[in-house]
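Removed: one protein chain of the complex. Kept in place: all other protein chains.
Every chain is named by a letter (A, B and C) in the order it is written, and numbering of its residues begins at 1.
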Amino acid sequence: MKTAVVGATGYAGAELTRLLLRHPRVCAPLLLSRQGECATELASPLDGSMLPLLPFSWKLLQEREIELLFLATPHEVSRQWVPEALRRGLRVVDLSGAWRLRNPEYRAVYPFKENGAEEDGITACAVYGIPELRRNELPEAQLVANPGCYPTSVILALAPLLSRGLVDLSQGIVCDCKSGVSGAGKKPTAQTHFVETAENFRAYAAFTHRHTGEILEQLELEPEQLTFSAHLLPIRRGILSSIYVRLNRSLTDNAVETCLREFYGGSRFVRVFRPPRLPEIQFVAHTNFCDLGWMLAPDGVRLMIVSCIDNLVKGAAGQAVQNMNLMCGWSECEGLLQ
Amino acid sequence: MKTAVVGATGYAGAELTRLLLRHPRVCAPLLLSRQGECATELASPLDGSMLPLLPFSWKLLQEREIELLFLATPHEVSRQWVPEALRRGLRVVDLSGAWRLRNPEYRAVYPFKENGAEEDGITACAVYGIPELRRNELPEAQLVANPGCYPTSVILALAPLLSRGLVDLSQGIVCDCKSGVSGAGKKPTAQTHFVETAENFRAYAAFTHRHTGEILEQLELEPEQLTFSAHLLPIRRGILSSIYVRLNRSLTDNAVETCLREFYGGSRFVRVFRPPRLPEIQFVAHTNFCDLGWMLAPDGVRLMIVSCIDNLVKGAAGQAVQNMNLMCGWSECEGLLQ
Amino acid sequence: MKTAVVGATGYAGAELTRLLLRHPRVCAPLLLSRQGECATELASPLDGSMLPLLPFSWKLLQEREIELLFLATPHEVSRQWVPEALRRGLRVVDLSGAWRLRNPEYRAVYPFKENGAEEDGITACAVYGIPELRRNELPEAQLVANPGCYPTSVILALAPLLSRGLVDLSQGIVCDCKSGVSGAGKKPTAQTHFVETAENFRAYAAFTHRHTGEILEQLELEPEQLTFSAHLLPIRRGILSSIYVRLNRSLTDNAVETCLREFYGGSRFVRVFRPPRLPEIQFVAHTNFCDLGWMLAPDGVRLMIVSCIDNLVKGAAGQAVQNMNLMCGWSECEGLLQ
Partner (left out) sequence: MKTAVVGATGYAGAELTRLLLRHPRVCAPLLLSRQGECATELASPLDGSMLPLLPFSWKLLQEREIELLFLATPHEVSRQWVPEALRRGLRVVDLSGAWRLRNPEYRAVYPFKENGAEEDGITACAVYGIPELRRNELPEAQLVANPGCYPTSVILALAPLLSRGLVDLSQGIVCDCKSGVSGAGKKPTAQTHFVETAENFRAYAAFTHRHTGEILEQLELEPEQLTFSAHLLPIRRGILSSIYVRLNRSLTDNAVETCLREFYGGSRFVRVFRPPRLPEIQFVAHTNFCDLGWMLAPDGVRLMIVSCIDNLVKGAAGQAVQNMNLMCGWSECEGLLQ
């Protein structure tokens, strides 16, 4: 199949390029730069050879007979380009936050000029691309909104318990999440400077992080039921989320394990760890796995879930490829198990 | 004053030695090794010069006219030596967990043969050495149980709000704590191997960590009211605790700030950060400060407190020196502000 | 093809297992433990699933019809087992230093009881498995001595210039080499403790490192012509060697480039970087590439070569697979380009 990637110079875009280059069912992707970028080639994330980087144009997409367009672009760009792409019959996987949210209040964290009816229709049709929960909607999807990295780790951890009604929602759920520095993007800033990050650790957002709405909407929670905070780890990649819930009734490790395993029975990329084994970031680095583990209090009611992903793979590019696989009717693992 | 340190080869003991060597009111400490250690000297943590390391004996303590004994030893050793030390009229600051706990149930995490009435008396007299909360008890203390590192960060964060009755205890308090690797001790293990720790992050205990009882006892909480978890950061030193509480009523940032500043008005080593400023581990590394900051949810009811210390300084050796300062009637800052 | 790996619990052995598991032309390898190891299974380095680990026995090798045996074992074990393996008709790739050296003086750094004529014969037949230099000897090899990590990076950097007679050997060659911590092995030691390694850097051997003889022998240099030193980097994997030579006559960048490119024309795994581009460890991490770059002094006579490999891949397991590929008549890239 023929694909194109806009934004291959960023971290998620480069990871996506790497995955597509070694994918057995797609050609080498067409790499496109947005206006203003002056680079004309890019070192291949696979083997370092130089790949051409061409200026984006609809004409070029047409000439190259591109069928699937990946947007690893700022949300404003995605918001602007997707309507035209859909009109031209392209399928799109958008890695930005532009089309993830239906609740307009939550969407306010991604400011852009709303254009009216056509966009409302697109929003309504966009599939939130977390395959473990939306597997059936993907084959027909024309637009997939690829989830945020933190939401992926949190939603996959909580969905089984919530769907079974096991969580006491009168008590708040706490999601204490930690991410590696690539989550902050490639642009050099004071926050990503090595000297400010190494041998350091800090919290940088709670209550107001723009991924909050995504979690609330997907898990159908009210704002006051969820506390979500974000911290910056002195590592390059990976997210570990520590999630605290109170259960409706006392459970055993066996019951928790059953709940998770049944929910994710057909999901190759979710791995369940039974105590005392716990997920670690090193186990998921450079993979598309989401590892889930937990610890239960002696009372059987307080539960801590540990969820690990690689923010650039399952939290971005790998999940985008997994979505593409399902959109195309292939095995969801294609090209994702090394 | 004349002091001795047992356990100067460990990380906390070395930090303590460094602080005592540059302390303006104490002589160079007598460094003592426990039976079985064969080293006879030790590189000074201050300037690298070689310092003598002598085998521990009560006779030597007497000859050198030691007045204050620091024990940076396993809890079994502290449990065994402290009664004799007190009988001999020595004052003791014990950095282990041996004498921190009164509740026998909590104390069970530090297994040792209990010896009866004398020990009960000692336990009853031991002062839990967190100067910001026990400043008045320290001048008379003969035995100070120096707090654990995690409890120091959590207790200092929660004490002001709890003492003012601002926390809704019907909702659980969650303490998600992260520590640098020196907290795991100097002994090489698979867990402290560089390759297993760098570019990694993991949770390693929840509900059962042996520091839990210490927090509960000091804050007078019931076990089910507190969830405490521990994680390992790929840094050498420092703790950041993220603490989540629900307040009894909606507060403003001003109210939270007032509460913290009033509580710690006379405490030189607690620094309060007002949002949007937040503590970071780099700000407290190599210092005796405990930095406190917070974020309030828009509802004013959900509160995240961020607490940072250096686990080897405020979480161990620095606090031991601070305790010594108060035991001796000196300024608590003596020797601790570089 | 059917292969077995002894030593899969170490870092090089685990990397080798990972590569064999995804290799298109070999079955899942039989994983064998040496006497004394009590583990009975091993987490797959590929996907974390549990793999059986069986006690080594010659009978088991026979039953499973193993054709190629990989030894990721201490040199004493390799020295002891290889003669029997060869008698039984197995082909062997040995990752230890046991069979790399012909000069008995150099071999003295790997102490073992020499057993006489049979071993002399084996030593004489063993092929030093650096495919870029010995490609023609590998198809017939029964025993391949897989090179050390430092020697791989140094030999590949120097071979082109030395073979063309461009180096002034009256001036010493200096090889200042730096390795990540996995090169020190998996055993926890004071040297591999995170706290002693992070935010630190140290030299640990010069003139006496046991890889020195290997470099001398392969490049046919005299001891006084080569200074080789080793340093420990606070990273998990990768080697960068900075190599300083004086040339016989002034060269241009073009001439150096031609020399390297001609020498490695058919070598897929050696990549040549022209100034101002220089190799970095991140470009070779997790790959089988050896990247070579250089800087020339304005005089055109003093040359610094920079050589980067991943010590666990091109410096150990990847090179072992590359050797296997050539022993079996396959493309040397099979299974090594992701």
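Side notes on the structure shown:
The rule is short, and it goes like this: a residue touches a chain if its C-beta (ideal position, glycine included) is under 8 Å from a C-beta of that chain, and two chains touch if they have at least 3 such contacts.
This is a predicted model, so every value here is computed, not measured.
Of the listed residues A:26, A:101 or A:181, the one in contact with the hidden chain in the full complex is A:181.
Looking at C:44, C:142 or C:242, the residue that reaches the missing chain in the full complex is C:242. When the missing chain is restored to the complex, the residue among C:93, C:281, C:320 or C:336 that touches it is C:281. Counting the whole complex, the residues of chain A in touch with the unshown chain are 11, 181-182, 186, 188-190, 192-195, 197-199, 234-237.
Although one chain is not shown, part of chain B still touches it, namely residues 22, 46-48, 198-199, 271, 283, 286-287, 289, 337-338. Considering the complete assembly, chain C touches the hidden chain via residues 171-172, 174, 176, 178, 196, 198-208, 223-224, 227, 229, 231, 233-236, 238, 240, 242, 244, 246, 278-282, 285, 295-299, 301-302, 304, 306.
The criterion applied here is as follows: only the chains that are shown with their structure count from here on.
Taking the mean of all protein Cα atoms as the centre, the chain whose own Cα mean lies nearest is A. Inter-chain spacing, taken between the CA centroids of chain B and chain C, is 47 Å. Here the spacing of chain A and chain C, counted between their Cα centres, is 38 Å. Residue positions 198-199 of chain A are each in touch with at least two other chains.
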